[in-house]
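In this view, the complex is presented without one of its protein chains, the others remaining in place.
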Amino acid sequence: MATSESATIDLVHSQRKKGFELFVMGVLILCSLVAVAVTVGIVLSLLFEAFRFFERIPLTDFLFGTQWSPQTALRADQVAAEGAFGAVPLITGTLLISFIAMCVATPLGLMSAIYLSEYASKRSRNLIKPALEILAGIPTVVYGFFAALTVAPLLRAGGESVGLNVSSESALAAGLVMGMMIIPLISSLSDDVINAVPQALRDASLGMGATHSETIRKVVLPSAIPGIAGSLLLAASRAIGETMIVVMAAGLAANLTANPLEAVTTITAQIVALLTGDQEFDSAKTLSAFALGLVLFVTTLVLNVIALRIVRKYQEQYD
Amino acid sequence: MTDFITPSTQLKSRKSAEQRFRWYGRGAIFVSLAFLVVMVGSILYKGSGAFTTTDVAIVVDLGPDAVDPANPQDARFEKIVKDALKARFPEATKRADRRKLYGLVSNDAGFELERFVLANPDAIGTQARVWFRASDDFDILLKGTVDRDVDESERRLSDQEIGWIDRLVADGDVKRGFNWSFFTNGDSREPELAGILSALVGSALTLLVCFCFSFPVGILAAIYLEEFAPKNRFSDIIEVNINNLAAVPSIVFGLLGLSMLLNTFGMPRSSPLVGGLVLSLMTLPTIIIAARASLRAVPPSIREAALGMGASPVQATFHHVAPLALPGILTGTIVGMAQALGETAPLLMIGMVAFIVDVPQSILEPATALPVQIFLWADAPERAFLEKTSAAIIVLLLSLITMNLLAIVLRRRFEKRF
Partner (left out) sequence: MSKTAIISAKDVNVFYGEKQALDKINLDIPENKVTSLIGPSGCGKSTFLRSINRMNDLVDICRVEGSITIKGQDIYAPEVDVVALRAKVGMVFQKPNPFPKSIYENVAYGPKIHGLAKSKTDMDEIVEWSLIKAGLWKEVKDRLDQPGTGLSGGQQQRLCIARTIAVKPQVVLMDEPCSALDPIATAIIEELIDELRSNFTIVIVTHSMQQAARVSQRTAFFHLGELVESGSTKTIFTSPEDERTQNYIMGRIG
């Protein structure tokens, strides 16, 4: 029967069309796997090179050594020809600069977020918010330039006038400028978080005669704490991984110090120093950069995972 | 007794706490924005000078002794320039003085004269007045950045040199003009000649590679995740992965590029190809997240309409859903590209920090990028490079502003409220 025959044909896709769709699907899946492949690639290459490094330098020396001087290897037969690879001064330097940055960015970012979400009129909010976001859009090399050529000399001159000896590559200059860079990160995330606090809680507090700032400090902020903590963690992770500002403004002196006026170096600055210029790829010096990279990757990853989890939990609470 | 008119002292202090709190907020915003203004302002101030340049006119002798009309290219142009300078200021007789005298014009003066002679054969055999690029110290003096009252030993220019320059100015032999060569030259050790063309082209090539890889991959990945991926562990892993990748420090991507692309796959070091690929891996999460958001904004009714007509899910997506989401995806892509344009650290890792004079011709040649050029110049000791660095930053910021404006316009124009 002609009619029934045509009906069967209509209901079944042609083999070619089906094949094409399968092919498209394959390409789509492949593309979404690229992101996974990148992560796997990062982990594998860091692990592999770092492993080669740890074949030469024991892991404990790397993690607990307080001397960092990879440049000392001159001759192969020299005693300790590989130099010293104690990462402690780099880690403390990174933490010092990040700490300064957080000390700058946390109050400024948080207060900006509070003002924008609680006090500012809609018009000024629409004006100020994008202006703050500009800070996040400026390339870090520009911050580095500003820190090294404007802020650092200013601090040095200021220190001299009050009799303080400020290093020209002080942790303070790098930290201050880095803090400015992460303000928008904190302010925009905290702004979202504060806006998610239900209006009913504000009404309850205002309704019993609390002032606006009492309501914010005693009701809104405590409710928003988890989300704000998440945003601070993300900002800290960003500060730890920031490279150009510290390369340009913090220098390479591996000092083990907590004095913000002295020069310190960071993990990222050392990675850049170790891997730019001519290099033989198999020396402990270049391989140590990957060990540092591994430390950096793991630290920031842990911070991010915790932060994202906290933020998500928080969002679910008020959804 | 009800009394809410005369505030108690306790209420007064609460009120002033309220006012203080508000001022903290205003203060925080003010400090942040003031920092932005000061930073950008100081760069604009420092960099504006680099867009003008100084040229100086010197009468050169192109007589038959100096230039052979048959073979003009064989002439010793550098010597001609030096002779002309000596003739202009005959009082410089000591070697040290003469060296200072030659330093009034840029090191390239010989080449400039050669180009002039080859372009104007009529001038051969005459005394020609030729414009040369003035040296960086000369240029800075005229821009007023050098304080003439400082003790001579603390200045880069001696009183004698300043005297020559003042005479040249008085005689009308000095002109200031727009510094076109800043945009048409490659890098140079001489600040007055250094330009950003090679870095601009390097950045453009790098972005091109970055776009060609991350745009299609990002869009397709987003389509899969948003439209087809089943809700299971596998999709969860991809999703978590993308979110975390977005927060990995950029320098780690550089390490990946160095160890995988350069050392394992043997791709050419310092090339825009490798730079672009590294940056595309970095921007991929941005693009995927933006693309998913705009796909999600397409109402399900459109999908249902297409499916109801007998389109396959793949057809429904590619014919109807994706085109509607495209403006949003493009906006996200431009924002991602702007991020990539400003990125420096990963490029350092894969060796795009070379001193590049020539404009790269392909994505396989060694190149540098604009932010890296800024990084390199920021380290240069010459005073005049400070100006150049700031000017390069201005160009970079202008490009970023343009890209972001484009993104905003695109969003305004095509944004559909479903």
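Order of writing sets the labels: A and B. Residues in every chain begin at 1.
The rule is short, and it goes like this: contacts are C-beta pairs under 8 Å (C-beta built on N, C-alpha and C of every residue); 3 or more make two chains touch, one makes a residue touch a chain.
This structure is a prediction, so every number in the text was calculated from the model and none was measured.
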Absent-chain contact - pick from A:A84, A:L206, A:A229 or A:I306: A:L206
Positions on chain B where the hidden chain makes contact: 2-5, 7, 10-11, 14-15
Absent-chain interface as seen on chain A, which is shown: 121, 198, 200-201, 203-211, 214, 218-219, 222-223
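By our rule, only the chains that are shown with their structure count from here on.
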Of chain A, residues touching chain B in the complex: 13, 17, 21, 24-25, 27-29, 31-36, 38-39, 41-42, 45-46, 48-49, 107-112, 114-116, 118-119, 128, 131-132, 134-135, 137-146, 148-150, 180, 183, 187, 211-214, 216-217, 234, 237-238, 240-244, 247-248, 268, 271-272, 275-276, 281, 289-290, 293, 296-297, 300-301, 304-305, 308
Of all residues in chain B, those that touch chain A in their complex: 14-15, 17-18, 21-22, 24-29, 31-33, 35-36, 39-40, 42-43, 216-218, 220-221, 223-225, 228-229, 237-238, 241-245, 247-253, 255-256, 258-260, 263-264, 281, 284-285, 288, 312, 314, 318, 338, 341-345, 348-349, 351, 353, 371-372, 374-375, 378-379, 386, 389-390, 393, 396-397, 400, 404
